[in-house]
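To start, the structure under review is shown below, and the notes come after it.
With one protein chain withheld, the remaining protein chains of the complex are depicted in position.
Labels A, B and C are assigned to the chains in the order they are written; within every chain, residues are numbered from 1.
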Amino acid sequence: MTDVAIRASEKDLRDTDLAAEDLHDRLSRAWGAKSGLIGWLSDVDHKAVGRRYIFTAFVFLALAGSAAALMRLQLARPESQLIGPDLYNQLFTMHGTTMMFLFAVPVMQAFAVYLAPLMVGTRNIAFPRLTLFSYYVYVLGGLMIWVAFLMNIGPDVGWFAYTPLSGPQFSPGKRSDIWAQMITFTEVSSLAVAVSVIVTVFKQRAPGMTLDRIPLLVWAMLVTSFLIMFAMPAVMLASTMLILDRLVGTHFFNYAEGGDTLLWQHLFWFFGHPEVYIIFLPGTGFVSQIVGTFSRRPVFGYLPLVLALVATGFLSFGLWVHHMFATGLPQLGASFFTASSMLIAVPSGLQIFCWIATLWGSRPVLATPMLFVLGFLFIFVLGGMTGVMVASVPIDLQVHDTYFVVAHFHYVLIGGAVFPLLGAVYYWFPKITGRLMSERLGKWNFWTAFIGFNVAFFGMHILGLMGMPRRVYTYQPDLGWGPLNMVSTAGALLLAASFGLFFINALVSMRSGAPAGNNPWGAGTLEWATPSPPPVYNFARYPIVRHREPLWAEGDELPVAHGLMVSQRELLITTLTEARPDLREGTPDGSIWPFIAALAVAVAFICSIFWAIAAVWGSALVGLTLIGWFWPKSVTEDVT
Amino acid sequence: MVALSLPSVLTGCERWPDALDPKAPEAHDIAWLIWTFTGLLGAIWLAVVIAMLIAIRGGRRVAPPAAGATPLDALALHPAGERSRTVIVGVLGGLTALTVLVLTGLSYATQRSLFAPRQEGLSILVTGKQWWWELQYEDADPSRIVETANEIHVPVNVPVTLKLEASDVIHSLWVPRLMGKEDLIPGRQNVKRVFVTQPGVYRGQCAEFCGQQHAHMGLLIVAEPMADFERWRDRQRAEAASPSSDEQQAGHDAFLKRSCVMCHQIRGTDAGGRSGPDLTHVGSRMTLAAGTLPLTRGSLAAWIVDPHGVKPGVDMPLTKLEPDELNAIAAYLESLK
Amino acid sequence: MKLRPVTDLSGLPTYGYGPQSPIWWGTLGFMALEGMGFALAIGAYLYLYHLAPGWPLADRPPNHWPGTLMTAVLLLSAWPNKLVDRAGHEEDLPKVQRLLIVMSVIGLLTLVIRFWEFTQLYVRWDQNAYGSLLWLLLGLHYTHLITDVGDTLVLTALMFTKHARGKRFSDVSDNAFYWYFVIGAWLPMYVLIYWVPRW
Partner (left out) sequence: MCSGSLKALMAACAMGALLGACQREERDQRPSPVASETREQVALTTNSAGPSPPEIRVSGKGAKYEASAYDQSQGKKYYAWFNCNGCHSNGGGGSGPPLMDDRWIYGGSIENIVQTIREGRPNGMPSFRGKIPDEQIWQIAAYVRSMSGNTSSDSAPQRNDSMHPHPSESRTPPSPPVNGGTVAPSPSR
C-alpha cells in the first residue's frame, strides 16, 4: 500500500527516463552524507563505514604486531632483562587479544561490509545504522583496552583468560575486567555486523542472483557470519560469568561452591575453535576470487567449494575439546574429537585441490595478489598438516602449549588469513581508492613477508619439540633454545619490515598510484561494474544477473532494472532463493544516533567495571539513546 | 639444524629435541607417531607445492588481465579438461579422506596403549602451586610418607602414579623426554602414569600459563635404580640433619629467628611453616626455586637475599639479613642433605 | 559499460510482512544468536548439575508459583499477540492501538512478576554456583522481557502519533514476532529452574 499524499510529486520521481548525468546528480544528492563533523560521524554509507573499519583494523594490527616484535626481542636471548614478566604477560595477552578480537575478525567483517553489498549488487548494507553503531562500539572497545594497557591495567592472563587465573582471587585489580568487558564490546559489534551481512546476502541480492550465482567470497562471508552468530554468544556468556564472578561474587568457576574450573574452557573453546574458521573462511573467499580472475576462468568446482565452506562451518563446532586434551577428560570423548578434528582436513583439502585445478595450465600473471595466494597455499597447507598432527591426542599431549602450537596456528592464521587478506588489499585497493598499489613495492612486500614469516615461525616447530612452552617470558641459557629463538626474532623483524612496506605502499598509492579504471584486473563479478571508487549509491541502476560472472558473460552491456525512486534512498529487496524483485524498501539516512548510542554503551560498559550498579543506570542510558535512534524524525522516514 | 646438535647440560650429548629423544615407553610411542605423521604429511605438503608450481607454470599462456578486458572466451571451458579435473579432484578428495582415516587409526591405537591401565606401583601426590611443585610420596604406613618439592625421584622400570592437583591456578606437568602433559586443575584430581626405563635426570616444566613466573616453574624427574631410590627415600624420611659446625648452628638459629619459619618447614626443628617448599632436605636437591638455579651455597645466598631479582613476583619476600646471618643460613641449608 | 534496462520495478510495494521484510530476517537473526546464548546458559546449568553431588545446592527448590504465574501469563499473552500481529497485517489502526495497549500492560505485568520471582528463589547469586545460575538464567530472560516491553511501549506511543502508517504496521508485526521468541525462550527455563530441582 503506497501513500497517496506523496504520490505524483517531484518526490516520487523514478529513475526510468532520466539521463545518466541527471540520474547521477539526483542519486548523489539522495545518498550523499551531510557535511561537517556530525555528517561524517553520521555517514551510513557501507563503503565509508567499511573503509574506516578496514583502516581501524589495520591500526590494531600494527599495535598487536608491535607487541609481538617486543616479545620477540625479549626472547631473542636467554635470560634477557629487556622486559619483565609483568609487562611481558600483558604484551602477549594484548597481542593475542588484539589480533583475534580487534584485528582478524573485524577486518574480515570490515571487508564484508565494504564488499558484500557491491558484490551482490545493492546500494547499501541492510541495517546501515546498526552497522555504523557496531563500528563505533568496536572502536571504543579497542580504545578502552589499549588505553588501559598504557595505564598499566592491561590484561595479563592470556587471550584465553583461563579461570581461576583470570578470576577474582588470582587477578586482583581491574585487568581481567578490562579484558572481559572488551570481549563484550567486540562481540556486540561482531554479532550485529554478522546479522547485517546475512540479511544483505539473503534479501538484497540483485535480481537474478540465485543461490548458485552468489560469488564465492560472498558465500564465505555468509557462512562466516553464521559461525559468528552461533559461536560468539559462548564467549559473551563466558566473559559475562567471569565478570560477575569478579564483581558481584557469583561462583560459576568456583569449584568450592558448586562451580567448575573447566566450565570456562568448554565455553571459551566452543567459541574459540569456530573463531579460527571465522578468520580463515573469508580468506578462502579472497583466494577464490583472486584465483578465478587471474586464471581467466570460472573457479573450478563451485558447488564443492560452497559445500566445503558449509561443511567446515558445521564441523568447526565439533572440535573444541581438542584444545583440552591435557585436562584429563575421558579418553573415549577425546578420540571422538580427534576424528572430527582430522575430518575437517577433508573439506579444506578439497578447496585446495579445486584452486589448483583452476590454476592448472592457466599460467597466470604473477601480480602481487596472485603472489600472496601462492604464498597462502605454501604456508597454509603446511599449517594444515601440523593441524592434523595436533588433532591426534598422543601428539597433542607432547606439543600442546608449546612453541610447536605457536608455529602451527601462525602458519594457519597468517598463512590462511593474513596472506589472502594482503592479497585482497592489493586486489580491491583500486576499487576502494581508484588507484592501483605499486607492483614493485608489492613484490618486495610479498617476498619479505614470505621469507620473514617462514624464518620467524618454522624454527618454532623444533623449539616446541625441544621443550619450550608457550607464554614464557624468558628461558635459561643451558636449555639450548637460544639460537633458534634468535633466528626467529630476526625473521620476525623482517616480517615487521614487510608490513612497514605494505603500509607505505598503501599510503603512497592512495595519493599517487596509477588510476585504476572500473575493472583493472578484468574480473567478472559485479563490484567491478561500478566506477572506482564507487559512487555513494553504488549502482546507477540495479544490475540484473544472469550468470555467475556477469561481467564476463554480458560483455560490455549490462542488463539493468529501473523504476526506483531517485529523491530518497530506496533499496531493492528480492526473494531469498530465486532473488526475484519483491519490494522497493526505504533505507535509513545518516544519523548521529548510532554514535551517541555507542558512546552510551561505552559509558555503561566501562563504568560497570568500577561500579557494578552502573550496569543498571548505564542500560537505562542506552535505552534512552535507542529511543532517540528509532523515533522517526520526519514523515519520509515513515515510508522508508 | 644447529639447534638439534646442541648439548644439554643435564645429560651430556643429545642429538634430538627432547620430545624426539624418548626415555620412556610413552614418549617413545609418541615420538614414533610424530615421525610417522611428519613423514606422511610432509610428503603430501611437498606434493601440493609441486602441483601448485606446475599448475602456474605449465600449459598455455592466457592473456594477462588488463583493464576492462573481459575474457569473452573464459566461459567456453574445454569439456574434456573439466572432466579430467573433476576426476582428479574427486580422487584426491577421496585420498584425503583415506589418509585422515589411517592417521586417526594410528593415533587411536597409540592412545589406547598410552592409557592402558597398568598395575599400581608407587603413588606420588603432586600439587602445583604458584610457582613450584609440592610432592608427597604416599604410603599406607604414615612413617613412610615423604614430603619434598620440585624434584621427583622415581625408580626405573616401576610404574609410578602421579596424582595431580593444584592449590591455586591451573598448571600442567610436562617432561618431554618421558611423557606428554597433564593438567593440574584446582578442584580436580588428574592421574598420570609414568614408567621410566632409563636412569637419568629429566627436566620438566609447567606448560599451562599460571601467572607471572610461569617461565620459572621447572622440575626434575630423577630416575634411578630401585636400590638407589630406596636409599633416597629413607634419607628423605629422616628428620633434618643437626648442624655440624658453628656456622651451620648460627644459620640454624638465624633461620628460626627470622621470617623463614613463617613459610618453610624443616622437620626436626621448630620451623613449621607450610606455605613454602619443605626444606628438610633442601641440600640434597639439584636445583633451587623450582628448577631455576643450580643448588649451591652461592645461589642459596643469592636467592635468599634477592628472590625478586631471580623470580620477580614470587611470594618469597626480600628478607633483611646481616651478611653473617645470610652466609650462615646458606651454609645451614646447604648442609641439609 | 553500457546499461541496458530490461525490467521495470516501479510497481513493487514499498514494504512487506514477515519473511518478505529484511527487518523480519534481522529479528530472526538476533533470535538465533540470543537463543544460542540461552541454550549455552542452559547447557552450563546442566553441566554443573551433572557435576554436583546433589541438586539443588540450596535448602529447598525455588517457589514455583511466581514462575508458574509467569508461564501462564506469557502463554495467555500469545493470543492477544497473535491478534495484534493480524491487526498489523490488516493495517487496522484502532485495533492495533487497542491491542498494543493490552500487550503493554501484559508486558509491564511480566516485569513485576519477574521481580517477585527473584525474591522467591530462596538462594542468592553469591551463595553458590547454583544460585549464580538461577540469577543468570532469570536475568538473561529478564533483559529480553525489558527490551521487548520497552519496544512495545515505544511502538504503542508511536501508533498514537502521525507516524502511525505504512511500514509501522510491519514493525508491529515484527514486534509481535519477537514476543513469541520471548515466550518460547521462557518455557525451557521454567522447567529447568522450577521443576528440574524437584525431579
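By our rule, a residue touches a chain if its C-beta (ideal position, glycine included) is under 8 Å from a C-beta of that chain, and two chains touch if they have at least 3 such contacts.
Keep in mind that this is a model prediction, so the values were computed, not measured.
**Student:** Return the single residue from B:39, B:268 or B:309 that touches the missing chain.
**Tutor:** B:309
**Student:** Spell out the interface residues on chain A facing the chain that's missing from view.
**Tutor:** 84-86, 147-148, 151-153, 164, 167-170, 172-175, 245-249, 251, 253-257, 592, 595-596, 599-600, 602-603, 606-607, 609-611, 628
**Student:** In the full complex, which bits of chain B touch the chain not displayed? Write them out.
**Tutor:** 186, 212, 257-259, 261-263, 273, 275, 305-306, 308-309, 312-313, 315, 317-320
The criterion applied here is as follows: only the chains that are shown with their structure count from here on.
**Student:** Measuring between Cα centroids, what's the chain most distant from chain A?
**Tutor:** B
**Student:** What chain sits nearest the middle when you go by CA atom centres?
**Tutor:** Minimum centroid-to-centroid distance belongs to A.
**Student:** When the centre of a chain is set as the mean of its C-alpha atoms, what distance in Å lies between chain A and chain C?
**Tutor:** Their C-alpha centroids are separated by 30 Å.
**Student:** Centroid of chain B to centroid of chain C, CA atoms only: how many Å?
**Tutor:** 51
**Student:** From the mean C-alpha coordinate of chain A to that of chain B, what's the distance rounded to whole Å?
**Tutor:** Measuring from centre to centre gives 36 Å for this pair.
**Student:** Please set out, as single numbers or ranges, the residues of chain A touching at least two other chains.
**Tutor:** Each of 260, 518, 551, 556 in chain A touches at least two other chains.
**Student:** Please name which positions on chain C make contact with chain A in the complex.
**Tutor:** 1-16, 19-22, 25-26, 29-30, 32-34, 36-37, 40-41, 44, 47-48, 51-52, 57, 91, 125-133, 135-136, 150, 154, 158, 162-163, 165-168
**Student:** Could you list, by residue number, the parts of chain A that touch chain C in their complex?
**Tutor:** Its residues touching chain C are 1-3, 14, 16, 126-127, 130, 191, 194-196, 198-199, 202-204, 207, 229-230, 232-234, 236-237, 240-241, 244-245, 248-252, 254, 257-260, 263, 266-267, 270, 518, 529, 540-542, 544, 551, 556-564, 570, 572-573, 576, 581-586, 623, 627, 630-632, 635, 637-640.
**Student:** Touching residues of chain A toward chain B in the complex: what are they?
**Tutor:** For chain A paired with chain B, touching residues are 84-86, 89, 156-158, 162, 164-165, 169-170, 255-256, 260-262, 293-298, 300-301, 304, 326-328, 331, 334-335, 338-339, 342-343, 345-346, 349-350, 352-354, 356-357, 359-367, 374, 377-378, 381-382, 385-386, 388-389, 391-402, 459, 462-467, 469-476, 478-481, 483-484, 516-524, 547, 549, 551-553, 555-556.
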